[in-house]
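Excluded from the complex is one protein chain; the other protein chains are retained at their positions.
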Amino acid sequence: MGSLNSYLPIFLLAVLAVAFAALSLVASKLLAPKRPTVAKEEPYECGIVPTYEPPRRFPVRFYLVAMIFVIFDVEVIFLFPFAVIYNQLGRFGLVEIIVFALAVFFSFIYLIANGALDWGPVKATKPNIGDGAMRTTRGTVRRYGSKDNKAA
Amino acid sequence: MSIAPSWYLTLAAMLFSIGVIGLLIRRNVLVMLMCVELMLNAANLTFVTYSRALNDISGQAAVFFVLVVAAAEVVVGLGIIVAIFRRKTGATADDVHLLKD
Partner (left out) sequence: MITGVIAAQALHLPHVNYTTIMPELILLGGMLVLLLVSALFKKALPRDFYATSVVGVGVASLIASLVLYHDVASHGPFTAIAHSIDIDGFSVLFLTLVSCIMIVYPFFAHAYLQREGLDGVEFFALPLISGAGAMFMASANDLILIFLGLEILSLPLYVMAGMDQRREASGEAAMKYFIMGAFSSAIFLYGMALTYGATGSLNLAEISAFLAKNYIFGNGVLLAGMGLLLIGFLFKIAAVPFHYWSPDVYQGSPTIATGFMAAIAKAGAFAAMIRVFMATFPTLASDWQPLLWVIVVLTTLFGAVVALVQKDVKRMLAYSSINQAGFILLGLQADTSKGIGASLYYVFIYSFLILGTFAVVAIAGARGDAIHDIDDLRGYAKSHPFLATSLAIFLVAQAGAPFTTGFLAKLQVVTAAIDAHSYALAVIAMISAAIATGFYLRIVYVMFGDGTDTRVSVPAEKEVYSVSPLGQLGVSPWLFTGIVLCLSVTILFGFWPQPLVDFATHAKLLFV
């Protein structure tokens, strides 16, 4: 177990960090004066008391790009072992990896064709509203209410 | 220096349990997704540990595939979550309750 000694500094650092954090939390809990009033508990000082947090806009496009990135990132997982023994694999390996890369590339073309990388104003998507059962007041209101979120 | 494989296996088992419990008790869909990731990585750790202990490469090869599958799963999962919650305020599983007996 002697070789564990080299880990000692890291271990000590970890202990110190945890201890410091724990100590700070406990100390502030014990020492800080606590005199809550109704007004203090409110999230905002004036105005109508909110019943729920307002919806935040977030650009969905970032998710899309990030997700596409993840796929290509992961493609490298297979490229890496291939590259390590590239010479020994010969033509067989090359053909296989090209087929693999093509498969990923085809789906990339599909993504581009579907506008995954189009920035700028969102193209108005065809409002695909069914008739009959779908045309309820509730559904329509919800649809129009959600338009802003979509454009964000 | 060497640490007995059983430590790694115990760690993996603990991670897996944390993932299972987290998935069952947490209600935020993103956190649930992270719990699934935790479970997958616990399995990965087990694979690698056994691979080392058995001196057999196939366990490490499995990890490669699991990593890819995990990434694909995250992409599909996030896609679904984004598609649902674009029109909602927060990603809470309890908000989604149209379907029940």
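Should a chain be cited, it is by its letter among A and B, assigned in written order, with residues numbered from 1 in that chain.
The rule is simple: contacts are C-beta pairs under 8 Å (C-beta built on N, C-alpha and C of every residue); 3 or more make two chains touch, one makes a residue touch a chain.
Note that this is a predicted model, so its numbers are computed, not measured.
Touching residues on subunit A toward the chain that is not drawn are 81, 84-85, 88-89, 92, 103, 106-107, 109-110, 112-114, 128-134. Think of the hidden chain as still there; on subunit B it touches residues 9, 12, 16, 19-20, 23, 29, 32-33, 36, 39-40, 42-44, 46-47, 49-50, 52-54, 56-62, 65-66, 69, 72-73, 76-77, 79-81, 83-84, 93, 96-101.
The rule we apply is simple: only the chains that are shown with their structure count from here on.
Averaged C-alpha coordinates put the centre of subunit A at 15 Å from the centre of subunit B. Interface of subunit B with subunit A (complex): residues 1, 64, 67-68, 71-72, 74-75, 78-79, 82, 86-90. Partner subunit B is touched in their complex by these residues of subunit A: 3-4, 6, 52-56, 60, 63-64, 67, 70-71, 73-74, 77-78, 81, 142, 146, 149-150.
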